[in-house]
Structures are given as structure tokens and as C-alpha cells.
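Have a look at the structure below before the remarks.
Heads up, one of the protein chains got dropped from this complex, but the rest are sitting where they should.
Residue numbering begins at 1 within each chain, and the chains themselves are lettered A and B in the order written.
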Amino acid sequence: MPLIASALAGAAIMTPVLVVMWRSFTSGKLGFTVGLNLTNYLRVFGDKDILPMLSNSVVYAAGSALLGTVLGAFLAWIVARTNTPGKALVELLPLYPILMPPIMKNIAWILLLAPRSGILNGMLQHFFGIETLVFNAFTMAGMVWVFGLACVPLGYLFLLPVFLSFDPSLEESAYIAGSKPVNTMFKITFPLAIPAFTSALVLNFLRGLRSFETPVLQGTPGNIKVFVSRVYDSMALEFNTGLATAYSVVLVVLSVITLYFYIRATRFSERYATITGKGYRVKVIDIGPWKYLTFLAVFLYFLAGIVLPFIVLIVVSMIPYFDYDTFMQFPSNAVLTNYYTVMRHPSFVTGLYNSLILSVTIAIVTVLAGIVMAFTIYRTRAAGAKVFEFIGTLPLAFPPLVLSVGLLIIFIGTPLYNSLWALGIGLFVAYLPYAFRNASGSIVNIHKELDEAAWVHGARWRHVFFKITLPILKPSVGGALFYIFIEAIRNVDVAVLLTAPGKEYGPVTLFEYFRVGQWAEAAAGGVIYLIILIVAVSVAKFAFKMKFSL
Amino acid sequence: MAILKVEGLSKFYKDVKALDNVSFEFDQGILSFLGPSGCGKTTLLRSIAGLEVPDTGSISIADKIQTSIERGILVPPYSRAIGFVFQSYALWPHMTVFGNVAFGLKLRKKSEEEIKRKVMSTLDLVGLQGRELRYPSQLSGGQQQRVALARSLALEPRLILLDEPLSNLDAKLREEMRVELKKLIKKVGISALYVTHDQDEAFTISDAVVVMDGGKILQYGTPDEIYNRPLHPFVAAFVGHAALVDGRVVRIEGDNCLVNVPDFNGADLISLAPKVVAAGDTCKVVIRTTEVKLSHDGFPKGTDNVLEGLMTSREYRGGLTDHRVQIGSKELVVTSHKLCPMIRVNGDGGKTFVSIDRSSISVIVTH
Partner (left out) sequence: MLNKSTKVIVVALSMFFLATTAMAAEKAAVKEAIKEAAKDPKAAAQKVIPKQVKREGGSAAATASAAKAFEKASAELYPKAKQEGNLIVYSVWDVEHLKVITEAFMKRYPGIKATYWQGRNPEIVTRALTEFQGGQASFDVVLSDNAPPVIRAAGAIMNYDTVQRDVLVLHDPTMPTVSLQIQALSYNTKKIKPADLPKSWEEVANPKYKGMVALDDPMRAGPLSSMLSGLKTQWKDDARFNNFVKGLKALNVPVHKSTSAMFRLVISGEYSICMPALLHDVMEEIHKGTPVGYVKTIPPVLFPRQAGIYAKAPNPNAGKLFAEWLISEEGQKTIDSVGRESSRNDFKSKTSIDAAFGKGAKPLPVTDQLFLEDPKKWLDTYVKPIWEG
């Protein structure tokens, strides 16, 4: 029964959430938990500073989610539906930026955009004599730009399968009605992609709301305070999980509101069936001379998404220290010391190996569970299944540290504690929202009759699921696997509390350099990590013709 | 033994009644459900397949209860052993023709050899031999339609449900497939429920027709009965070319009855009497406009129901011509198979006589 499976997955998610929620009704800090009361909530709702912080958070999260998701959707449309020249390249270019972890993008862009020491302002002054400080990383715009770039992959990976399996008769009928290609794109193609688009948007918005690195690195110096810092202060300054959770509840409320809009927008799910049972071939649209512009768009994103920050990282990893002059002297001043340091790092190899296996497993399990859950909501008659829309997304409303406290409490005293299982379950809880939102957004694109045809021809739910839904969802499953694998392999936030002493879990050590602020070593580690991934993806793509949702 | 028995089926979508206490029995052959979109015919079909759960009522297939809300029985669709051909074909895009047709057989754990034999013979039957390795996207609309049919037939169901299976085909292909479909179903010898909104299709293909509107069954009969003896004004209006006028029964004369029609300048029309009728009943008078005769000079004495009117305009429609004739306060659109030479002489605006045979008139008592 898909319902039982979903209920189990839901329970796995809800348990740590309920545990921390229960904590939020107790007063006192870690080590002193006593009493059941509303102290924490009184403090949260009596906090007069949270409104401006919330409004900053919403501007920042909504801004970057919109920027990233729209850009991602646009790229997906270009790749899937247009006759943009250089098809093989155009398909490949948007994949690479996904490989670069957001924290690396953060640091590279700070180096590029810092007002006085930033490379871009330096170049403007150096080559064009412009003295005005044009770029400033420490502004809301800077934050939205950097995190927005980190939001593109989800938009791209969620929308690509929709555009790739689009029944062209839906568009053709618009052409016949006299609509031109661009008009059709806005009036027909994009509206039909609303479920997947909104799904990615909701995810990116919640990621933005709880994201911490960008606000800390760029917001604090710009005196832009975001809400999530209250949650972190509760943990880091007061060591009060209950209070942190009570603050997180505000984020939960926000995500419930966001999800409500998502559910409303997709409530007539039949409307969005772009994969129909009428045999059809996906058609590429001739967009005329615009195709050079779309190529340029893909290329510019490739530049901003990975090339530019990657170049910065490469240079930073090889120069003795970073300032504008030293940067510009490259490569005459290049040294490889940082690479020796990183390669000598005790757990660079073993950690990477451990996390490789775990990440693959987690990606497969979460993606399957996510689809089962979406299947339960949209394909079975289970009453109240819509509640999974909330449950499946809920963990994203909690900052990782809060969530992992819940997991910690659950596992303590059980044989699972300090085992790989606990870490696995933790990552499952952390990544299910991504898998689920992806599945929820794409399952409504499959015409219901494809399932029903299987039902009436003797298929049980498991047959429908494994033989119909899953194979048809293959492109989006591929994308989700790819994304979750890439994310899980570099997870630090959730993994850290659940890692057993003496067990090395790759990213904790690999990204430790970023955490401790040794940017040069971090850059070197990042460069090695990225080169491995880029080679792997390119080989997979060309040699094995593997399709990452392509 | 009835292959299908439906009792008291109702289904509400919020305030809309999709099915309103629908009951009928069906034995064998092809039964069509005819009605405008939204009349509940598809909901009925899906309820029979188990894809919808009605709010009340019961459904039995071959005397076995499949759905009974009152008794809490709901046999899942996969256990009902029926075939279903969807309007959109619902072919699985990731499977070949062979894969699509073999799907149900594989689930029934048949041997590989048997599956292959069965798939091939079914594809043979629908005329798709040699295409088993194609994907649905490589087939024409008509071929896809046959695959959808083969997919159901391969499982040798007792009953096959077809939901507007031809609506996606072009007019010519549709007419061909109609005949072919009927032959095929008869050849296989199974019973079929056929949902359509096209009365020509319904009449061509089926042994019996159910006309539905607003979730209710209005009439269940042979195509001839439905066409010539509509029991409901809606049926008359929906089926074929008919004009409806209000009337009042004047008297009954044996098998015939005389009806006064105020719209036709108070003319009295003679028609075959319905089963239950009494003088003084208000009624709807249904005139089959394709059966109406036109004449410039008038008709011999003793011709049924001769009326006088004015020709207002004509529309030539290929083999057919619509003649608009104003009779009293009513405009009658008479469809004839050829242009009437007398009328051609006189042109529009000329005086025209109309004759309606009593067999072309039905009287539906409305009280």
C-alpha cells in the first residue's frame, strides 16, 4: 500500500519534528529542561525585532527564489524546446553549476563583489577608471544575486522533465489559434509547468528563509538582519533548543502559507497533464534569430554559475594570499602549497569514499519515498492524503541544527545511535522534501488515464508505481537523484550531530576548511572536488550517454 | 444472466449531480451511452470500471457485485476483468506496442510463449501485425486507437468499456473505424459499453442506446426506438434532426391522435399515438425534419398534415439542403436530399406547402 509507505516516511519526518516541537513547550536551556509552558512562545511573539527581520528574510528568500527558479525554468525551456545552436553543449552547460556547492559560490562572489577589495570593482577602476564602487556584495541585491544563483539548479532540474515530455499538441493548438511561439511559451507552455515551477519555487523560498551562510557572510556586514539568525542565536548563544524551535515555528507558519498557495495553484491537477497517452513526439520550436540570444543566455549563466567563481577559486587556491593586486599578478605568483595541504588532509580520501556510498543510497531511497508520497496524494483515493503535502515539506522549515537535535533525541539510547543508520535517517529526513517536492510537481503532469489504463488492465498499485509512474517519471527521477546525491555528498549541517566519533563522513572534513575560514585551502579542496565531479559528469554524459534528466 | 446490472447509482461533485439514481440492465451486444458532455455518461463508465466510487448504488458484472456502497463492497479496478479504451488512448509512452498489449497478460503471470502468441494474434485481429516494436509516438492516430483496443482485447474480458474512442480521429477515419470496431467486437463476441456524444456513431455501432442528460437516463432502447419514438423532448432534440413544437392532444382515434399546434396557425396534426395519452394532455410534438416533404403546388388530398408556409432561405450543404420555411410563428428547417425544383422556380419568399407523414411525428406527453 502506498499509503502505509507514505505514512512510514511521514512518521520518520514527523517524529524529529514533533520531538523538537514538544521541546519548545518546555522552558530552560539544554541540560535544564523542565516544565510544560509557553515561555518560549511568549518570548518569540513578544520579540519586537522579529518583524523587520522577517521582512528582510522574506525579501531575500522570495527574491532569490524567484530569480533562481525563473532563470532555471527559462534555461530548461531553452534546452528542451528550442533550436538553440550547439545542442550537446547547451544541454551540458547548465549542469555544471549544480556541482558547485553554495558555500563556494558565496565566497567566490564575495571576492568578486566586495565593494573596496572586490575583483570586479577593482577591474572597473583599473581598466576603465571608474572610481564609483559599482558592485557591493554586502547588500540585499548582492545576497539575492548569490543565493539566486544557488537556486537555479532546482528550477532547472524540476522544469526540464516537464518541457521534455510535453505533448506538442497542447502548443500546436495554440499556434493554430494564431498564437506566436513566444506568446505560446508564456500563455501555454509556462502555465502548464506551474506545478513543477511552484514546487521548485516553494523549495527555493524555504531554503532561502532558513539559509544561513549568505546572511552571515554578506548580510551581517551590510547590517541586514534576517530572521534565521534568531534561531541560531537561540542555539549558539543561549543553547536553548526549545526557543530555537519556537522561532522555527514562525518559519513553519510561513511554509504552511506558501504550501497552501501551492496546493491552491495545483488543485485541479488534471489541468496540468502534459504527458498524455496519445503517442507524440516532443517538438523543438524554431525561435528564429532569437536562438543566438538563448545560446548567449545559457552561456552567460554558465559563466556566472560556475566559470567565474571557479576561476576565482582556482586563482585563490594558488596565490599566497588574496587581495586585488596579488590576484591580478596570477599566474606569475602561483604556488601549489595549498594543494599539498589538502591532499595530505587525513580524511580527504576516506571521507569522500564513505560519503559517496551513503549519498548514493540516500538519493535512491529519498527519491523513491518522495514519489511514493506524491503518488499517494495524487493517485490514490486515500482521504486526507493532501496532508502529506505539508508533512513532506515540513523538515525544510526547520534550520538543520534544530532538526538534527530532534533526530539526536530520537536516536539516543537506541542501538541506532552513532550508527550509519542514524546518519542515513537524518539525511533522509533532510532531503525527502526535495525528492517529494520534485515528485509532487511532476506527477501531476502525467495524465491520470495512463494510471487508470493500468488499473483496469489488472495492475495493482505496485505495478502501476513501478511499471508506469516510475518509468514515465524517469527524467525527473534522474534529475532528483543527481541533485540529492550532489547535495548529500556535501551535507554538513545535518550530518555533523549524527556522525559517530572516529567515523569520517566526507564533507564534514572536506568543507571544514570553509567552516574554519581557511579560504585558500578551502579553494584548493573545492577545486579538486569540482574537477572530480566535472570529469565524472562529463564522462558519464559523453562516454556512457547517461542522461541527467536529459 | 445479465452481464451488467446497475442499480440506483448516484454521484455528486459538490453540488453537481453527475449521476442521479441511474439503474439499468444490459445483457449482450453493444450498448451506447449518448448524451452531451457533462451528462454523466463518462462518470457512469468510470464507476463501472471501478475508477470512480459512486455515492450510492450498486453495480454487478456477470451477477457478481462489483460496487455496492450500501454493502461496503468495492472491487478494485484490477480485479473486475473488464477492458477499457480511453478517449486519449492512454498508451504508455515508454512501452512499445508489444509492451502495451502484453502489460495485462504479464500481470496475469502467463507464460512468455503464451503472451507472445496472444499479443500477436490480437495485433493481427486489429490489423497491426508487424508494428509490435514501434512506440506509440511512431504510430498514426488510428493505429494508436487500435493498440488501445488490442490492449483490452488481449485480456479476453467479458465486457469492454469504450470512452469516446473515436473522438480523436478525423471524420473519414472515424466512419471507417466505426464499422470496423463493430465488426471486431461482434467477431470477438464480447459485450461492450460505448460512450459517445455523436448520435450517428451511437446508431451505427450499437444494438441498444441509452440517452443521458443531467446524470439521468432519459431513454433506453434500440436505435430505431430512440430515433422514431423518443420518450423525452430532450431525446428527440438531441437525436437526429427534429423540430419541437408545443401542442395539445385534441382526441384519440385508434392508433392515431390529433394534436393541435398553436404555433402552426392552430393547425391540427395527426400522428401515431403514444402508449399513454388522453385528450387534453399538453405535449411536445416532435417532427423529423428529414422526413418532411416540400411542394410548390400542394399535395394530393389525403396526404397527412399538409401545412402552408413561406420559404425564407435555403442553405446548400453538399448532398443536403436546409430549407427554412416559416409556418405560422414557427420556422421549420427542412432538410432534403436534393433541391426541390418547384421551389427553385419560385425562389425565396415564395409560398410553399409542407407535408409531414404521421409516422414522422412523435407526441411526447408533458401534462
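The definition used in the following text is that a contact is a pair of C-beta atoms (placed from the backbone, for glycine too) under 8 Å apart; a residue touches a chain by one contact, two chains touch by 3 or more.
No experiment lies behind these values; they were computed from the predicted model shown.
The missing chain, though absent from the display, is touched by one residue of A:140, A:382, A:420 or A:528; that residue is A:382. Across A:83, A:169 or A:518, the single residue that touches the chain missing here is A:518.
Contacts to the hidden chain, counted on subunit A, fall at residues 1, 3-4, 6-8, 10-12, 14-16, 18-19, 22-23, 26, 29-34, 110-111, 114-118, 138, 216-217, 220-223, 229, 232-233, 235-239, 241, 320-324, 345-347, 381-384, 401, 405, 408-410, 412-414, 417-418, 496-497, 499-502, 504, 508-509, 512, 515-519.
Everything that follows uses one rule, which is that only the chains that are shown with their structure count from here on.
On the subunit B side of its complex with subunit A, the touching residues are 46, 49-51, 53, 76-84, 86-94, 103-104, 107-108, 135-139, 141, 144, 148, 151-152, 155, 161, 168.
By the touch criterion given at the top, residues 165, 275-281, 381, 447, 449-450, 452-460, 463, 467-468, 471-472, 474 of subunit A touch subunit B in their complex.
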